[in-house]
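Omission of a single protein chain aside, the complex is shown with its protein chains in their original locations.
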Amino acid sequence: MKKKVLATLLTAAMVAGCLVGCGGGSGDSAADTAPAADAAPAADSAADDTAEGDAAAEPVDYGSGTITIWVAENTVDFTTQKAQEFFEANPDMAGYTVTVEPVGEGDAASNMLTDVEGGADIFGFAQDQITRLVSAGALSPIVNDNLTFVTSNNDEGSANAAVVGDVTYAYPMTSDNGYFLYYDKSVVTDPTSLEQIVADCEAAGKNFYMEINSGWYQPAFFFATGCTLTYDTGDAGNFTQCNVDYASDAGVVALKEIIELASSPAFQNGSSVDNGTNIGAIVDGTWDSRSASDAFGDNYACAKLPSFEGSDGNTYQLSGFGGYKLLGIKPQVEPGKLAVCHALAQYLTNKDTQLARYNAVGWGPSNVEAQQDSAIQADVALSALAEQLQYTIPQGNYPGDYWTLATSLGDDIIAGTISASSSDEELTNVLQTFQDTCISYAQ
Amino acid sequence: MGIKAKRTLGNTITYIVLIIISIIWLFPFVCLFLQSLRSYNEGGGGMVEYLLPKQFSLDSYTFLLSQDSQFVRWYLNTLVIAAFVAVFQTIVVLCVSYALSRMRFKGRTFLMRFWLILGMFPGFLTMICLYFLLKQFGLTQQGAIPGLILISVASSGMGYYVTKGYFDTIPKALDEAARIDGASRARVFLTMIIPMSKPIIIYAALVAFMAPWCDYIFASYVAFGYSDSYNVAVAMQRWVWTNDYQGYFTRFCAGGMLVAVPITILFICLQRYYVEGVTGGAVKG
Partner (left out) sequence: MGNSANSGKGPVGKFFGGVGNEFKEIGLTFAQGDWKTKVSYLIMGFGPLMRKQFLRGFAYLAAEVLFIWYMVAFGWGYLKDFTTLGTVARVMNDDGTFSYNDNSFLILLYSLLTIILIFIFLVVWRMNLRENRNEEKLLAAGKQLGTVKGDLYSLLDSHFDKTLLAIPVLGIFVFTVLPIVFMIFIAFTDYDANHQPPTNLFTWVGLENFKNLFSFGTTGLGSTFLTVLSWTLIWAFFATFLTYFCGMGVAIMINRKGIKFKKLWRTILVMTIAVPQFVSLLYVYKMFAGDGLVNSYLMKWGLISSAIPFWDNPLLAKIMIIVINLWIGIPYTMLITTGLLMNIPEDLYESARIDGATGFQMFKSITLPYMLFVTGPFLLTQFTGNLNNFNVIFLLTQGGPQSMKLSNNAGYTDLLVTWLYKMTINDTNYRMAAVLGIMVFVVTAVISLIVYGMLPSVRDEEGFQ
């Protein structure tokens, strides 16, 4: 009987030994001596690559290793190619090899949160994730020359979207993370009126899609009637204050409109062309433009969001969020790698790359010069978005719980728990609860 | 109405009910198959509200098997995981079952009760801990495939019930006779019990082989950010659940068929053993 325990112990000890061996590995890599983070990159990769060869600067040793990049599936090939071009242009950094993995904006954030060390060095994410990422320590701050690169090249909204507290944490990649209306020309007669669109869809037996149980689409109604909902953030990614006035007459008007929309037989909750069927019109973003034009064929059309006639008799233009996609850098332990990451991230978000990305996958640039490009000015989806953007508010930071709460409100409406038969007082109570809960997320 | 007429009527009703049931049971699979044959030119590969494709084509299948998609790699990953898990898990289960069925040692009851209690904790509870444990061994991301095999095999000892129940039904007198002839326990186990347990071995291996095809939760947790290590389930549920993939619905259906068909054929061939296993397991608890 000794044998059993002995065997167990010995094996356990071996396991432990193994753990010792592996556990030590992660910490001892900071010893490298390499240049400071922001020494190299800003100059050479910003707008023109010619600044490269000037001066008698000693070639700096950036070290070597692997850099992992996470981007959405449809930009993997594009990003791989651009990364290659980057290293061709910067041979002194070519000690690094790049792996590009298809990890979408949503997954990237949750994966980074699960294990920062196992995550990518450079990753794309949608702006609504930034506070979570900052509080989990998954983003490297951007300072000095790198910060200048962000603020001088990109539109103001996108540069602000990368800020948490007072610190900038990411490179803006696109300014197209907003939504507008895709519709079928043969079904919708007047895309400027919500009532008309719904009526047309009902008459044609088609579906009208809007994801009203999403915290992203839902505010289109509330902001339209003049309500506000924003949060102030602290440096650590914490929320310091909530500015909200949903529990008001204006809020009730918006809520009633959502309820009315949800009660239409043509209404479907959703915001993905692929997951929708028999679509007459859909509120969706630029990323679905290819699917939308496939689905509508010759009848493909885009427009800004419609306006609606509220229960108080006034007409309101649907608002919403104007959001951004960002490229972030994971906190690094080696200065050399950090410098390369910054340089590469800047290359991947500079004017030329943003334009090239538009041509490859249709993403709208955040770079101000790129936005003036004629091809972009002519794009149907992007111009619909641009038109809509006048009515939207730039998307700030929201706590993760807000999105859940908004889903709950939307689900209650869809399920009929909150319905047209509810009195104004009941609706105000619902909004009061919503507002109080929003405030409770900010300590 | 005579007994015969009554019986005929009863049988007719039964046939009708069985046919209805069969239609309900097969309907989703037929839909899945039909959708997998829908052409990409028809609505761009998204969902549609009708059943019969207007334009049949093998677009989705050719896409999955082409260079544009890593599907073949994911498929092989899953196959490798399933094969290794089937072999090692069966070995572990046989060892544990024999020890618990045939030998009486100190701590046996304790061990069985302890494992029973462990089984009452939900598996997802320990996901984060398992991830970091595996990471210490370098078995996440790039190493996710051996990692997944290790995790499945490591805790498989707790699933001994069915096999032990089967061993319990093999008369102990056989063992005793062999031992009197001077055979060691090991020899009895290897040369007598195992050859007699073919049905239960096939059952254990079949169940172990099928499980990895459905593992999308833990597999995606361990392999995140490294698409070469995905299995089919992880990759395919991303097509459906994340917004990044446009026009992948018909491909999802096609992938589903490619996964389902071989497993179903294998399962139907070995159905006899499966039935024997589950029935035995159910009766013995």
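Going by the order they are written in, the chains are A and B; count residues from 1 in each one.
As a convention for this text, a residue touches a chain if its C-beta (ideal position, glycine included) is under 8 Å from a C-beta of that chain, and two chains touch if they have at least 3 such contacts.
Fair warning: this is a prediction, and the values are worked out from it, not measured in the lab.
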Determine which one of A:60, A:136 or A:393 touches the chain that has been left out. A:136
Selected from B:61, B:75 or B:216 as touching the chain missing from the view: B:216
Just to verify: which one of B:65, B:83 or B:112 makes contact with the chain not shown? B:112
Contact residues on subunit A toward the hidden chain run 1-17, 19-20, 23, 26-27, 30, 36-38, 110, 113-114, 116-117, 132, 135-138, 140-141, 143, 205, 207, 213, 238, 265, 268-270, 275-278, 331-335, 338, 400, 404-405, 407-409, 411-412, 414-417, 430, 433-434, 436-437, 440
Footprint of the hidden chain on subunit B, which residues? 7, 10-11, 14-15, 17-18, 21-22, 24-26, 28-29, 31-32, 47, 49-51, 92, 95-96, 98-99, 103, 105, 109, 111-113, 115, 117-118, 120-130, 132-133, 150-151, 153-158, 168, 172, 184-187, 189, 210, 213-214, 216-217, 221, 233, 236-237, 240, 252-253, 255-256, 259-260, 263-264, 266-268, 271, 274-275, 278-279, 281-285
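The definition used in the following text is that only the chains that are shown with their structure count from here on.
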State, to the nearest whole Å, the distance from the C-alpha centre of subunit A to the C-alpha centre of subunit B. 37
Going by the contact rule set out above, which residues of subunit B touch subunit A in the complex? 43-49, 105-106, 128, 131-132, 135-138, 140-141, 221, 224-227, 238, 242-249
Of subunit A, residues touching subunit B in the complex: 1, 18-19, 22-23, 68, 70, 72-74, 101-107, 111, 114-115, 118-120, 272-278, 287-288, 290-291, 294-295
